[in-house]
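One structure, pasted below without further comment.
One chain of protein is taken out of this complex; the other chains stay put.
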Amino acid sequence: MKQSEVAPATGKLGIMVVGCGAVSTTFITGVLMARKGLAKPIGAMTQYDKIRVGKNAEKKYLHYKDIVPLAELKDIVFATWDVYPQNAYQATIYAEVLQPKDIEPVRDELEAIRPLKAAFDKNYAKRIDGDNVKTCLTRWEMVEELRQDIRNFKQQTRCSRVVVLWAASTEIYVPYNKQYHKTLAQLEQAMKDDVREQIAPSMCYAYAALAESCPFIMGAPNTTVDIPAMWEFAEKMRMPIAGKDFKTGQTLVKSGFAPIIKTRNLGLAGWFSTNILGNRDGLVLDEPANFHTKEVSKLSTLETICKADEQPDLYGDIYHKVRINYYPPRNDNKEGWDNIDIFGWMGYPMQIKINFLCRDSILAAPLLLDLALLSDLAARAGRYGTQRFLSFFMKSPMHDYTCGEEAVNNLFEQYTMLKNAIREIGGYEADEEID
Amino acid sequence: MKQSEVAPATGKLGIMVVGCGAVSTTFITGVLMARKGLAKPIGAMTQYDKIRVGKNAEKKYLHYKDIVPLAELKDIVFATWDVYPQNAYQATIYAEVLQPKDIEPVRDELEAIRPLKAAFDKNYAKRIDGDNVKTCLTRWEMVEELRQDIRNFKQQTRCSRVVVLWAASTEIYVPYNKQYHKTLAQLEQAMKDDVREQIAPSMCYAYAALAESCPFIMGAPNTTVDIPAMWEFAEKMRMPIAGKDFKTGQTLVKSGFAPIIKTRNLGLAGWFSTNILGNRDGLVLDEPANFHTKEVSKLSTLETICKADEQPDLYGDIYHKVRINYYPPRNDNKEGWDNIDIFGWMGYPMQIKINFLCRDSILAAPLLLDLALLSDLAARAGRYGTQRFLSFFMKSPMHDYTCGEEAVNNLFEQYTMLKNAIREIGGYEADEEID
Amino acid sequence: MKQSEVAPATGKLGIMVVGCGAVSTTFITGVLMARKGLAKPIGAMTQYDKIRVGKNAEKKYLHYKDIVPLAELKDIVFATWDVYPQNAYQATIYAEVLQPKDIEPVRDELEAIRPLKAAFDKNYAKRIDGDNVKTCLTRWEMVEELRQDIRNFKQQTRCSRVVVLWAASTEIYVPYNKQYHKTLAQLEQAMKDDVREQIAPSMCYAYAALAESCPFIMGAPNTTVDIPAMWEFAEKMRMPIAGKDFKTGQTLVKSGFAPIIKTRNLGLAGWFSTNILGNRDGLVLDEPANFHTKEVSKLSTLETICKADEQPDLYGDIYHKVRINYYPPRNDNKEGWDNIDIFGWMGYPMQIKINFLCRDSILAAPLLLDLALLSDLAARAGRYGTQRFLSFFMKSPMHDYTCGEEAVNNLFEQYTMLKNAIREIGGYEADEEID
Partner (left out) sequence: MKQSEVAPATGKLGIMVVGCGAVSTTFITGVLMARKGLAKPIGAMTQYDKIRVGKNAEKKYLHYKDIVPLAELKDIVFATWDVYPQNAYQATIYAEVLQPKDIEPVRDELEAIRPLKAAFDKNYAKRIDGDNVKTCLTRWEMVEELRQDIRNFKQQTRCSRVVVLWAASTEIYVPYNKQYHKTLAQLEQAMKDDVREQIAPSMCYAYAALAESCPFIMGAPNTTVDIPAMWEFAEKMRMPIAGKDFKTGQTLVKSGFAPIIKTRNLGLAGWFSTNILGNRDGLVLDEPANFHTKEVSKLSTLETICKADEQPDLYGDIYHKVRINYYPPRNDNKEGWDNIDIFGWMGYPMQIKINFLCRDSILAAPLLLDLALLSDLAARAGRYGTQRFLSFFMKSPMHDYTCGEEAVNNLFEQYTMLKNAIREIGGYEADEEID
């Protein structure tokens, strides 16, 4: 494909975020501040990263926007859905992530963002209360109302394209059920039959987004777009989908650190990861049914990087354990503690401990920006269905497990996939191998 | 080049190690045990790593020995030089790195390795005492005696090739001096004139090795082979050289962790590294003049990975500090503590702390094996002079600073260089770019 | 009381330990080695500590044995009960706590210690399997057989006194039930009626010990001696009891570190404690019902040191969380990671993290020695019932909660209680106040 075949990024880009909590407001406030020149969107690949295109003599290093047509920050308009009625300014203050000096200059713009009523089902998030919710009789009605929300937003803001991002809480675990989740027809029937325990509210958002020709991104560990029915719908609507679970603190480090061990051919006996976090995300995960969703998402990382079958002497017996603990004194300042038991020459053991004092929303915000801009790019480039090149941003990247395909979790391999995609869309050769 | 053009690894390979301390004895004992099937040489790339050769449909994953002709463990014979007269068995016990069960099965072989007298100058390592030393009047005499040692060893063991590795202490810092170190002629003259403050004993080992057509590897941070005169000699003798400073604990982690930060385009405000270690290496480094040599070696890592000029917003103001502390309670169990100050979205700060409870000799031993086998391979493949593909194993990789060339410190880029070289020597295409 | 009124420590002291696992064998091996002069019983107060007796001009510092009559190491004889039939030598090797050089010199003595059949009920420890168990029809039969074991041991070894210590696994949680645990009559009736869910096997050991006039010590977090019925029996038999849960790693640090915060009048917002451990103890605690017993024991520490009602500004809102994780790569080398959120001047927050790489059995072994010698002392001094002066050694010290009495958890206050008791028994004034 040549770059000229990619539709240009003309007009406004609408970004509709499910959830107006710490992550969403940090993202929105940052974009508003950055486009006034009052903050730097650090951590956003689309704003900072430079990659090589061409080889040898042709080699040059370019920002993404100089390779592919990306929407600019000035062209973005925002909307949110939330169970709480507070506007984005109030929500930003409540979140206690940003300091007043980083919020006040865009107070008016934030106040204008009032959350739409959420499509919510308390059975999916017991610890969450809030009355800014739609009164829908069935899941299908949820879909209908969400589609109307998207159409209204598009009309009011006159934006040419919309992307929908889930940045709300983790729902309870919904495992793949081949009676309801395999085909699009099954899924639609289950929505109409209102099979509530099989159709999470998040699936209604995803369905509505695709039905309205918007890319959909799942930022929580919900299995929403991890089902063949949704893949079928994305193909049918020719829209990109990506998920799941924004790769922020501990898993980011794990997906980058495990490659160090693997590259040096050191052995790995165990990896114990514990997390303490105190924001609403932590509160929800304190509920075992919701934690399970997260645990499944976090556990997959290691085994696909340090592979038992390829190096049984080194990785044949890894004990991997992940714990998440709700701990209110920290609020949004999530903290990870990892203990890694490695072994070297003649089997002698050594230990590495990593203590990451991170900020959940600060790490997540640039991911939202990148995912919005890059899924919009994918849509304009005619790339639809599962976007594997966005695995870089995901704790548990989408992959077609029904045919035995494996996820790519190695941060550096994910980066190669991202670079290759940008090159390809930009009309260059996708010239790196993953090895 | 086709693989057929590489000379085969027939006959015995002699490995002569300068220093018979913790690192050397752990290496030797491990090789002896491994070839009896009693231990696993974990961490050695030549024994475990598999790399891709070919692309797309041709792609396959092979061990190094299936791509290039490597010497086998069974064909190795050992010798050492040391200022202490203890044989390798005694030295292994003294080092307290390995447990008796991992030493006793090869006790006889170890006892047979009695150290040759060392070429030593106490001014270069004040904290070291030992009387198993050569009585040389001049540096040139040192060279002569060392050459004789190599010839004797070769004759006695009937080995076909010899590699010389420095695994002895850090000498005091000898900065590049263009009056003595620029040309081979200058260097030889200085040796003959016995300019002791410009010619470290290690330079005599390196010179002697090259003069006897042996590759030379500098495993300490000494600047021995970091001078144009030595490069000239290696070119002249058509022999490989590599250095400097085995990449073991903290720098290994740093060279792998900094790429995570860089890849995610997070900002870096500071990196504080401290080390405690209690073996003889630590004792020597407790002397400020010797520590300086080490510090120069360790400081270079970060700045070539996170580059200020390419990403001034992210890396324009990094405060990097490295400390090494002699701390006897730990003996060989070196410990690193790194504090990394990063910043993300809108400049908000976060912290990462890495505590590495490592074992110096356990991490170093496989490097000696790889460096011996790969430099022998390079010699047989006709690759001479500085071996940049061995940067992977080095804390401060050799590079031609006289023409502004930069070292490659990023662990994953070093790995790409290593893989490309193995491919090339094996007759495959060196098909990866470093970006 | 004058020292002369304390019965002398003549004859042999029998120590019968329930459980012949890592803790017990480390204790026994250490005592056997120490009395041969081959090891030092470090950590044992009875062997090392010196305390002041007298005040002002009279002041002098003495070892315990110079104040009170203590049994000597040479006079100790051992027995164990265990569900596994391995003798103490085999169990010591299996535990992998001690190195061969610290075991072999007393191999014969260890081999002679063959475990008696255990009184066991798998419902109390699902993860434990073993067939060296008594076949008892009822709890009362268990008691009868255990009493016979004690009498046999006493006769065979001709020891003058016996102490029984529980160093076996944590049982599932048995909360105080006033219908079964309040009076001795109730307890005996429940044993006879074989009310298995109310009478843990450990209660049979405790009952049997007291019935045979032996002090009983509960080293696990089982509620065995935390019930009024058992207090009544101890009073009746005029025997000392103490419990519960040997204070080894994380709680030892917590009970010493919390006083630092309290003494400096700093505020405390939260304390998160996580543990990884891989021995059989960890395996048992991986079962939720058994973990609950432990959690109740560990959570009590903090709140009695930093009291909300006395300093509401400082300790009115502490979030305290304790987690234990089974993690096999570590075996006996338990590791604790504590995160402590404090606040100071004007409420500004600070953090302290404590990472304790400890060894469970190494920390526990001296406690067994001290508890055996000191409970034997108490018995000879006519001190019976709950021994509050032994709180120093316990994670969750016994106290009469039925009348609102609080446990003393502050390490330094516990130490004062210990010193005062030694002084008193030795005929000196108990001259320290706890404040």
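Letters A, B and C mark the chains as written, and numbering starts fresh at 1 in each.
Definition applied: a residue touches a chain if its C-beta (ideal position, glycine included) is under 8 Å from a C-beta of that chain, and two chains touch if they have at least 3 such contacts.
All values derive from a computational prediction rather than experimental measurement.
The residue from B:Gly270, B:Gly316, B:Gly347 or B:Gly427 that touches the chain not shown here is B:Gly270. Taking the whole complex into account, chain B touches the unshown chain at residues 269-270, 272, 274, 276, 319, 321, 323, 325, 327-330, 335, 337, 339, 341, 349, 353, 355. Those residues of chain C that touch the chain absent from the view are 26, 30, 33-34, 39-45, 48-52, 55, 59, 61, 97-98, 102, 252-253, 256-257, 259-260, 263-267, 310-311, 313-314, 343-348, 350-359, 361-363, 365-366, 411-412, 415, 419, 431-433, 435.
Here, only the chains that are shown with their structure count from here on.
Taken over every residue number at the interface, the positions common to chain A and chain C amount to over half, indicating a same-residue contact.
Centre-to-centre separation between chain A and chain B, using Cα means, comes to 42 Å. Looking at chain C, one finds that residues 355 touch two or more other chains.
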